[in-house]
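Removed from the display is one protein chain of the complex; every other protein chain stays in position.
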Amino acid sequence: MVFAAKSAESRAADPETTACLRKSRATRIGIVPTAAAAALTLWSGALLSGALWTSGARAEAVRLPILAPTSGILALEGASQRDGALLALKHAPKGVTVERLVLDTGSSPQRAVQAFEKAVRGLLPVAISAPIFGPEMLAIMPLAKERKVPLVTISGTAKITELGNPYVFRFFPGDAVVKTAQARYTVENLKRRKVALIYQTTAYGQSGRRHLRANFAKLGAKIVLDEGLSPRVKDMTPVLLKLRRAGADVLVLQLHSGPTALIVKQAVGLKLGLPIVAGSAMHQPSTAALLDPAALKGVCAESGSSPISGGGARMRAFATAFRARFGRAPDAFAAAQYDAVTMVLQAVANGARTAAAVRSALAGGRHDGIAMTYKSDGKGNMAHDAVIVCYDGKTRLPAIVKRYHNVDGAL
Amino acid sequence: MEIGQLFLNALVLGASYALVALGFVLVLNATAAVNFAHGDLVMAGGMLAVALSAVLPLDTGVPGLLVLPLVLLAMAGAGLLFSLVAYFPLRRGPPVSVFISTIAVGIMLQHGIKALMGPAEQVAPPLIAGPRLEFAGLVASRQALATLVVAALLIGGTALLLARTQFGRRLRASAQDPEMARAIGVRVPVMIAASFALGTALAGAAGLLFANSYFVSPGSGGNLMIKAYIAVTIGGWGSAPGALAGALMIAFFEVGVAAWLSSPVAEAALYGALLLTLVLRPQGLFGEPAGRRV
Partner (left out) sequence: MAARAHPSEHRIQLMRRLAWICAAAALAAYAFAVADSYVLRVLTLAGTYAILVMGYQFVFGQLGALSLAQGAFFGIGAYTAALLGLKLGTPYILNVAAAVIVVVALAALIAVPVRRLQSHYFALATLGIAEVVLIGVRNWEALTGGGDGYAQVPGMALFGLVIPRGWGEFATVWSAAGLLAVLAWRLQRGLPARVHALAREDPIAAAAAGIDTGRLRFNAFLWSAAYGAIAGALAIPVVRVISPEVAEFKVMVACLAMTVVGGRTVIAGAFVGALLLYPMPEWFRFLEDHYLIAYGGVLLAAVLLAPDGIAGLAARVLPAPRSPGPPPAPVTDREADASPARPRGGAALEVRGVAKRFGGLTALEGVSLRVEAGEIVGLIGPNGAGKTTLANIISGQYAADAGQVSLGGRTLTGLPAFRIARAGVARTFQTPALAAGLSALDNVATVCAGVGRTDGGPAARLRRAHGVAAAALARAGAAAYDMETVGALPHALRRRVELARALALGPRFIVLDEPAAGLTADDITDLAATLRDLAEAGIGFLVIDHDMDFLLPLAGRLACLHEGRLIASGSADAVRADPAVIEAYLGPDFAASGGTHR
């Protein structure tokens, strides 16, 4: 066609155009050297990552890896758990050396499973300090059974001891214990029967709520308001006003640390004037640190123990050592994990050097820990005591006002 | 009076959200890029306030107010640094890479601060310390009222800066039409850096307010980022008054629906309302229907 021919001419004639076009062809590199470079990179990457992924194990030391969610939504509890375990390792009995291996489970079952696999690589551990997060526990339990490695945990999720897995040992009183204590204190001691139950729409909150409802029903108290809160809620005014309107005479909480502090603060701000019986989050020093001491008057919490509330000499020594090592006050989670790892280490010191032996020691033994006495009820629940702590409105240090011993009768 | 109390508290929450949204939309306008780390910057401002209160002697009646200018200054500097790391190197590349770079910096901020200050929630000093106030059956903490005042001042001040000063005019010019602005002699990269500094300073102020009223932890950023994103979209993409309106609407919606029904319903309903808005009026309240000039 006329125009095609003309264009070919003009293309040949116009140096600027051809120069422009010529430039776009300039960036060509040969195929073969590039492919070789790519293959080389791939192989060296594989080798390198293989090197990074192997863990060196010293033959004489015993392995007790610490798995805890130190990132994600349970980072706070996970850090407590980890630090309690680390302190226990530091205080290991004479003759027991433990290789340090701390693995973050990321508040995600997937990462927990990967952490478990990494923990059991090479030399099999005698036990694993297992994460507090329920779904993570549920994910690694079948693997622990396969590998025959006992898990010592403080996870509160009821199910972990209901699946017939002989390798799980829970060192924190489960919901069956602490929720009973929380309900009983509300009804029997505070004499309140019109309950506003506020729970978190997470695993922790939902599980606690079920137990609380059952307990209050048994005790003959009425639940006038039962409402869930997402962890992201900042303004609790709607639910506070609602429960006042519903005629509640006590506020029972099953919330995480931040939301617990928020609702206490806002309840005080609205002059609600109701006693508050909160979940274990309220006993944690980091939660109390968020509030003015005056705001804490009339606030109580359930827990397995309360390291900063005094107690025996060993508990006080633990609190001092923890503060010295980690620069902050310990909570019940740290104490419980400390007890769990200590029980394992003592079994090792008494001659249990394999996972199977440690498991037997845990299943059959009895341990006087700093928080309480631990003994398996046959299903892996080791802790059967709970405490209620209350704040007096003058300091941020709660006092233990009631101890519930052997709540589920298993000791 | 219940409705009054709910209204007041929603207003205070909305004022805090509004500061966050304003900082977000300033950067958005200047760069047409969504800063996924904005929420983390708010958190950083709050954490900075917490850290400062631990080291400085603040036994006055207005500890938060004393810390505020320091936070504003420091966060402005942080914003400049942020732009140098996450935005300027990628300016000429595909816009989606700025998403990722801001996400990456957000991750580093979040975990870096967690490594420094621990994972627990922390509380910053109140703007004005002292007992709560009561009037007409309503209860309000001094912090709540101070929040309203400070937020209004900061927002008003920013609006004045943008509308009445030469600097503000230049900022707006380079946001609206960078090519034209460059042609008339405005140094666009400097203006962009300034927008980052201003937006991040506002984020820092928001963080200071949040850290006292609602506490702050290293993970607080993600939720705030989403709220800002929603506010800006409902209000009208790129419109600063729209962002403020959107932020207030979110707060009122959250509090209102939670009071009427329940909080989980309010959460789901917020997203439902968002989706409805997007389908029925995608340009938001104050936005012009988006279109490319052809």
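Every chain is named by a letter (A and B) in the order it is written, and numbering of its residues begins at 1.
Everything below uses one rule, namely that a residue touches a chain if its C-beta (ideal position, glycine included) is under 8 Å from a C-beta of that chain, and two chains touch if they have at least 3 such contacts.
Worth saying up front: this structure is predicted, and the values here are computed from it rather than measured.
K.L.:
Check the whole complex and report which displayed chains the hidden chain contacts.
P.N.:
A, B
K.L.:
For the chain that's not shown, point to the residue among B:139, B:173, B:186 or B:274 touching it.
P.N.:
B:274
K.L.:
Which one, B:115, B:152 or B:261, makes contact with the chain that was left out?
P.N.:
B:115
K.L.:
Going by the contact rule already stated, which one of B:10, B:105 or B:123 would touch the omitted chain in the full complex?
P.N.:
B:105
K.L.:
Of A:169, A:204 or A:374, which sits in contact with the chain we cannot see?
P.N.:
A:204
K.L.:
For chain B, which positions touch the chain that isn't shown here?
P.N.:
34, 85-86, 89-90, 93-94, 96-97, 99-101, 103-108, 110-112, 114-115, 222, 226, 229-230, 233, 237, 264, 267-268, 271-272, 274-275, 278-279, 282, 288, 290-292, 294
K.L.:
State which residues belonging to chain A touch the missing partner chain.
P.N.:
For chain A, the residues touching the absent chain are 1, 3-4, 6-8, 11, 16-17, 20-21, 23-25, 27-29, 31, 34-35, 38-39, 42-43, 46, 49-50, 52-53, 70-71, 102-104, 106-111, 113-114, 117-118, 121, 134-135, 138-139, 141-142, 157, 159, 163, 201-207, 228, 230.
We take it that only the chains that are shown with their structure count from here on.
K.L.:
For chain A and chain B, let me know how many angstrom lie between their CA-based centres, rounded off.
P.N.:
The separation of the two C-alpha centroids amounts to 31 Å.
K.L.:
Once bound in the complex, which stretches of chain A touch chain B?
P.N.:
Touching chain B: residues 70-73, 75-76, 78-79, 201, 227-230, 232-235, 237-239, 241-242, 245, 257-258, 261-262, 269-271, 286-287, 289-291, 328 of chain A.
K.L.:
Can you name the residues of chain B that touch chain A in the complex?
P.N.:
It comes out as residues 2, 5-6, 9-10, 13, 111, 114, 118-123, 132, 139, 141, 213-215, 217-219, 223, 251, 254-255, 258-259, 262-264, 267.
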